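A protein chain is absent from this complex, but the other protein chains hold their places.
A and B label the chains in the order they appear, each numbered from 1.
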Amino acid sequence: MRHLLSVADLGADGIEEILRLTDSFVEVSERPIPKVPALRGKTVVSLFYEDSTRTRLSFETAAKRLSADTMTFSVSTSSVKKGESIRDTVQTIEAMGVDAIVVRHQSAGVPWQIAGWSSSAVVNAGDGWHEHPTQALLDCYTIQQRLGSLEGKSVAIVGDVKHSRVARSDVLAFTTLGAEVTLVAPPTLLPPSLDGWPVAVSNEIDEVLPKVDVAYLLRMQNERQTEALLPSLREYTARFGLTRRRAHLLGPEAIVMHPGPMNRGVEIAAEVADLPNAVIVDQVRNGVAVRMAVLFLLLGSGSQLEGLEHG
Amino acid sequence: MADAATALVIKGGRLIDPTGERAADVAVGRDGRVRAVADAIDASGPDVLDAGGCIVAPGLVDLHTHLREPGREEAETVETGSRAAALGGFTAVIAMPNTDPALDSAAAVREVLDLGKAALCDVHVAGAITVGRKGEQLAPMGEMADLGVRIFTDDGSGVQDDRLMRRALEYASGLDVTLAQHCEVESLSEGGHMHEGAWSSRLGVPGIPPEAEELMVMRDLALARLAGGCMHFQHLSTAGSVALVRQAKAKSMLVTAEACPHHFTLTDAEVASYDPLFKVNPPLRTADDILAIKAGLSDGTIDAIATDHAPHTQEVKEAPFDEAPCGMLGLETALALALTELGLPIERVLALMSWQPALIAGIDDHHGGAIVEGAPANLVVIDPEATWVVDPFRLASRSRNTPYAGRSLTGRVRHTLLWGEPVVVDGEAQR
Partner (left out) sequence: MTAEDMQRAVWRMAHEIIEHNHGLDDIVIIGLQTGGVPFAAKLAEALQKIENTSVPLGSLDVAFYRDDIGLRPVLPEAVTDIPGDLAGQIVVLVDDVLYTGRTIRAALDALVDFGRARAVQLAVMVDRGHRELPIRPDYIGKNLPTRRDEVVNVTDGGVDLGEMVK
């Protein structure tokens, strides 16, 4: 595995391998000293053109727990200069000697461009509306943790799918592992074409909720209202929000997920987020372990001669 | 039959021009005109251009080229663009007005025409329809027409305001010039960077629906009927647009249309690489649209192949996909793509690339005409069997943004004559 750019690069076997490996890193994270020397001497750089302290810290924590060194280039600390081309920035970073670049950018496709210019491993931490593969992996892990294998499970993804990289990666990951996915959104918030998407579609959240094992809620951003995609956020909440009433429609074993940060009161009622079947905190916790697994697979050194493992 | 006034002889080729096809040698005079067309012209004195196995045709005419000068000389200049044109077999190009400043006045037009005097092809100018191409006020088309401008367009953008477009058509009909439109309704295309469809949905890139082009085609057809005036549709890219033009022609409307090679060879699937080399406006569309364009080129709905040659520096074309500018090189690959990909007889391709665009551009007195004694010697010698591989680093353009790098093509220009001067010999520019 040279890069992690899209969930599609992994296949079912690739995803399962990462999830299995994540178990070990969950165990490491629970130790009094949650650290292993596996990536000692390696350097992982965060290149964040879009501000996201949570995701960036999750990756940096993962790198540090593997004993890697970290560097941060972030628009929030102004270390990413406006006007400097991405190619020049990447070449500057590589000249300092790095092993992996974790990149987030508001434009789809930037991680692919960087992978073409760089000899390091590239991890896509979110590119525009396109993908967020580690989010999908930690979502799969969280579901497996609570409900077992995704095969045959039913997942509803509710909200602004059109603009959501989390949704695109989740659809790929969940369906690859055999789950059935239903998208629930008003037509203005669905992609223009769902050709080739292995999903069902519904506008009626009340009909869908009783049938699903997972209700996955996407963040509803204020901007969508000004773009004439929605009459108002109030109407969105009334028709698609996971209110307290709607939470009762869910089956007793069903879980509620959200990639964060939540707009309490919009896509999810404040009190629903704190119900026992809401696993949002688990998602965050699992995020570090999943990212450790990804970094380990990309950068971990290993035995050239498999089979001669005794020592 | 060669005499002292003959500068060179094109020997051993097969002539194809609007009147038909015949094997013959062509003697070109020092005056820049054809001196004789006959079998086996004695070439012991003058220079010989070997055309064995080749087609000899009137030079190609490009209705749609961006020469970037003035304002964006780092990407291309009139000189480098004309060299690329000559190597592509073009003896005339129509330069688009979206320069900086825009070509919206006699002074600006004159500057480019002057630069064109030293070029390797005839450089004609398309003037802007509106001042600054802003779509608010009519540009002084009359003073530009006095300098010989025959086509006006705001290319880069379409004229958004319906009333202004009506006035432009009415005014143009009084000047006997043609209005050309880059059809794009900005309220529908805004924010889009590729064709809106299955691929844009999968790739998470905002899209431009075909209706953004088709609505303006519809509008301009209606306005042209209302106001009179000649309408030419630039770079048609959708099946719907082709159907609209076909309908209009069936009703004997005086409209013409062009299509670009990238719109009959590449689909939106190419954007999956996120390489901005595949970003263009109008965007690459679907396989069905390609079929419709090819059908339109075959049945006469589309009158010309134009290149929309749009050079950009490597730096700007390496920006993130949605930040990169739109455009691809085209002058040096258009003929080969048309010969390789369309499956049309070469006479039809030459009609689409030489005499029909010459007519639309109003330069058919000097280009695209029959190869007979006295005709201007603006000629191209094409080897239809030569295969070559596109190498961005061996193109004459100052820029490298071709989406065809590494592609193997069949059909290559061997010689190009501009007013009798051999500007390209054996595939090499002579200056």
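Operating definition for what follows: a residue touches a chain if its C-beta (ideal position, glycine included) is under 8 Å from a C-beta of that chain, and two chains touch if they have at least 3 such contacts.
Bear in mind that the values here come from a model prediction, so they are computed numbers and not experimental data.
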Quiz item: The complex has one chain that is not drawn here; which of the drawn chains does it touch?
Solution: A
Quiz item: Which listed residue, A:Leu21, A:Val171 or A:Leu242, touches the chain dropped from view?
Solution: A:Leu21
Exercise. May I ask which residue of A:Lys35, A:Arg234 or A:His248 touches the chain that does not appear here?
Key: A:Lys35
Quiz item: Mind pulling the chain A residues that touch the left-out chain?
Solution: 17, 20-21, 23-24, 26-28, 31-33, 35-38, 66, 296-297, 299-306, 308-311
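As a working rule, only the chains that are shown with their structure count from here on.
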Practice problem: Enumerate the contact residues on chain A facing chain B in the complex. | Solution: 85-87, 105, 107-110, 112-113, 127-131, 165, 168, 191-197
Quiz prompt | Residue ranges of chain B touching chain A (in the complex, touch as defined) | solution = 196-198, 200-207, 209, 273-275, 315, 318-323
